[in-house]
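Worksheet for the structure shown next.
Every protein chain but one is kept in place in this view of the complex.
Chain naming follows the written order as A and B, and within any one chain the residues start at number 1.
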Amino acid sequence: MAQNQASVAPMGKGKRSKVVRYNKWGYIFLIPFVAVFLVFNLIPLISTFYNSFYENYMDGLTQIGPTFVGFENYKQLFSDANIWKFSANTAIMWVMGFIPQIIVSLLLAQWFSDSRLRLKGSTFFKTVIYMPNLIMASAFSLLFFALFSDSGPINDLLVNKLHILDEPFKFFSSVWGTRGLVAAMNFLMWFGNTTILLMAGIMGIDVSLYEAAEVDGASSWQRFVRITLPLLKPILIYVIITSLIGGIQMFDVPQILTNGTGNPTNSTMTLIMYLNKHLYSKNYGMSGALSVVLFFITGILSLVVYNIMYRKRDKEA
Amino acid sequence: MRKFKKIAALTLVAAMAASAFVGCSSSSGSSAAGGANTDPTEPVTDASGEEISYRDQLKEKTYDGEGSVLNIYVWNDEFISRLSDHFPGYEKIDATNGKIGNVEVRFTKVENTDNKYQNNLDDTLLANGANQENASADDKIDIFLVEADYALKYVDTDYTMNLADLGITDADLPNQYQYTKDAVTDSNGNLKGISWQGCPGLLVYRRDMAKEVLGTDDPAEVQKAVSDWDTFADTAAKMAEAGYHMTSSVNDTYRVFSNNVTSKWVEDGTINIDDNIKAWVDMSKEMVDAGQTGTHALWSDDWSKGFYQDGNVFCYFGPAWLIDFSMACDQEGSVGYDGGWAVTEGPQGFFWGGTWICAAAGTDNQELVKDIMLCLTSDEETMTQIVEKDHDFVNNSVVMEAKATDSSFGDEYLGGQNPIALFCNGIETVSLENITSYDQGCNEEFQNTMKNYFDGNYATYEEALDAFYEAIKVKYPALNVPE
Partner (left out) sequence: MSEPIGEVKKSVSTHARRVIAYIVLIFLSILCLFWFYLLLIYSTRSMGEITSGITFIPSTHFAENFKNLINSSQPVFKGLRNSLIIAGASALLSTYFSTMTAYAIHVYDFKLKKFIFTFILMIMMVPTQVTVLGFIQLMTKMDLINNFIPLIVPSIAAPVTFYYLKQYMESTLPLALIEAARIDGSNEVRTFNTIALPLMKPAIAVQAIFTFVSSWNNYFIPTYILKKEDMKTIPILIAQLRSADYLKFDMGQVYMMITLSIFPVIIVYLILSRHIVSGIALGSVKG
């Protein structure tokens, strides 16, 4: 922003008024964005807040409420063990997918950007590892559900072909089996994307730093820990936070994989799946309260991302 | 003025329709006017003295005076195919669109599980208003289907039409099974829906396994090995020894228990677990622990593995439609394809499924709705067709009893066995005294949480029960759970 102002400001007085005249077009060009944002984002947000203070649900075809209940919905939400359990589920599955994701991505990003390795076919590899990111999560989940079912192809492979197991492993009856599958799918879908982001970050690091380190006799591990990691910190934080926000939104994969049940024992029920259940039961008060909570969590995380980017921009300027 | 025009037009049309009908019938078609002794599905005699069957009469109708679109809400293809195969004059356009006379037929299909069908139907009904006054003519729901599990939810409201107002009276339906009427009778005693099928269930077992383990595949002999739950358990143990599962999943026996309850799911707004439901939990837990059955959901891929020759499942519990509609009997490699199944009564009578047709209040296709109802659920010729083509168990005691004794009628999937007499016995025991409008959600959530208990993911029944209560609170905010 500062740059733009600088390029406009030094102009002569006559021109300045002309510029001001043009500048009303700034507002005009913003109309579509602002109008759509107001109608489709802001009004729904306000009405979501509004709903959260009312008792309002359907019993069959009869509407109960709306009755103003203050913070009663929030009280009920937090007094219930569910929200803590589902938050924990979401966090656990996110961590299970994210840790291998960040490790593998760092490793690959390092390799891809290491000119001394001269890896052949890196375009091919990048293309392949990014591909799962574009796959429809619901279709991917249905595929995994079919492949990993009790008598499905994977169990057949493990039991009858490779003889690793004596009897089929019931993935969807096992807490860690199901969570593991969700995490594995999240890993598969996102590690390519993260690799490419981190690679861009590594490429941005001044090569002379590495050359100097090499002259000093630093090993490749030392170069990675002492130079790459510290300089990559802002991007790493960006990746972590955006992935965390993505984790909070986790829905499609566990929803389709468990058919919305969060089985076994609700251990794969995520926060958005819970929201979905309230929405389906037409419990507007509770879904409103849950939405508001999620809004604040993601809003705060969003501000963190904003701060990282904003501070960086300030430095540049 | 506009309103007057509309009324005038309607009256005119009604008069035209009536006169068209009278034109070919001296006994008059409209059963609203037609007193107790006229059956609208009887053939009529035309001027030249030739008999015109009810079906031929329907073929001639164009329904010009009515709404130009007939909207039908369904959750699967069953009713779509019944209507397109058996309603005279139905022209199929594609999977969910057709035409009857000059009326376009539009099906809206939403799957049944997790209350999705109900939710969508509710949205539309509520948006359209009690008499659908907010909906444009083409968007008015005319017919929607319901299941016993939640029929009362709609039947006890003004969103469903009283069949008497359509001109259908009890006298038109002399041969229907009583339970099919009870399910859709509102608290004031009005009949609000109608069904073409009865769904008594039987135990469907594999002949080859019966021969191997029990030494016979004769239904009467096999019945002795499954006549009550104790002998059922003994047979399950024998099957397990031979390497077979007694049932595919614990959920196979669920309906048998839940249909024989003595109390309701919801008593005074609070969830109630019937003793028989608890008995199912106990038996199922034992069977799972002994490796005699699985825990997968009905309709899952794993559940249906037993329909095929490679499967290891001895028996399923199901009504006629399960065998004909679901067990993949038309596919090579399935048990039914080679006639490998047989049926017997099993430990207890039960029913499963059954689809009721309701007329939505405010429909602008009353004549057509009435004709569809009568044709599919009361016309003997049509119902006989349905039995022969689809092997459905139709809601007509005369037709079914005739079939039961018909020695030429055998089900090829059952190795030629004629199961109808057994089904006819079963239907007499069906009772719907204890249904509530919350049954679908309660049944689904209960089976789902108990699966976790059977799998060992919940250590105790109490833990599973708590999880069930939690799920109910989310699904039905209006209900209380026991403290």
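Quick notes on this one:
Going forward, a contact is a pair of C-beta atoms (placed from the backbone, for glycine too) under 8 Å apart; a residue touches a chain by one contact, two chains touch by 3 or more.
Source: prediction; values computed, not measured.
Residue in contact with the omitted chain (choice from A:Val175, A:Ile235 or A:Met269): A:Ile235. Only one of B:Ile52, B:Ala279 or B:Ala328 touches the chain withheld from this view, namely B:Ala328. Although one chain is not drawn, the whole complex shows that of B:Glu60, B:Glu91, B:Asp123 or B:Glu241 it is B:Asp123 that touches it.
Screening A:Ile64, A:Ile92 or A:Leu147 against the full complex identifies A:Leu147 as the residue touching the chain left out. Although one chain is not displayed, its contacts with chain A can still be listed: residues 1, 3-5, 7-8, 19, 22-30, 32-34, 36-37, 39-41, 43-48, 50-51, 104, 107-108, 111, 116-119, 123, 125-132, 134-147, 151, 153-154, 156-157, 160-161, 188, 191-193, 196-197, 199-201, 220, 234-235, 238, 241-242, 245, 248-249, 251-252, 255-256, 259-260, 272, 275-276, 279, 284, 287-288, 291-292, 294-295, 298-299, 301-303, 305-306, 308-310, 312-313. Seen across the whole complex, the unshown chain contacts chain B at 75-77, 80, 95-96, 107-114, 116, 120, 123-124, 127, 299, 301, 304-305, 307-308, 310, 322, 325-326, 328, 331-333.
One rule holds in what follows: only the chains that are shown with their structure count from here on.
Separating the CA-averaged centres of chain A and chain B is a span of 44 Å.
Chain A makes touch with chain B in their complex at residues 57-61, 64, 80-82, 146, 149-152, 170, 173, 175, 259-261, 263-267, 274, 277-278, 280-283, 286. If you check the complex, the residues on chain B that touch chain A are 113-116, 119, 122, 125-126, 153-154, 157, 159, 294-297, 300-302, 305, 437, 448, 451-452, 455, 457-458, 467, 470, 474-478.
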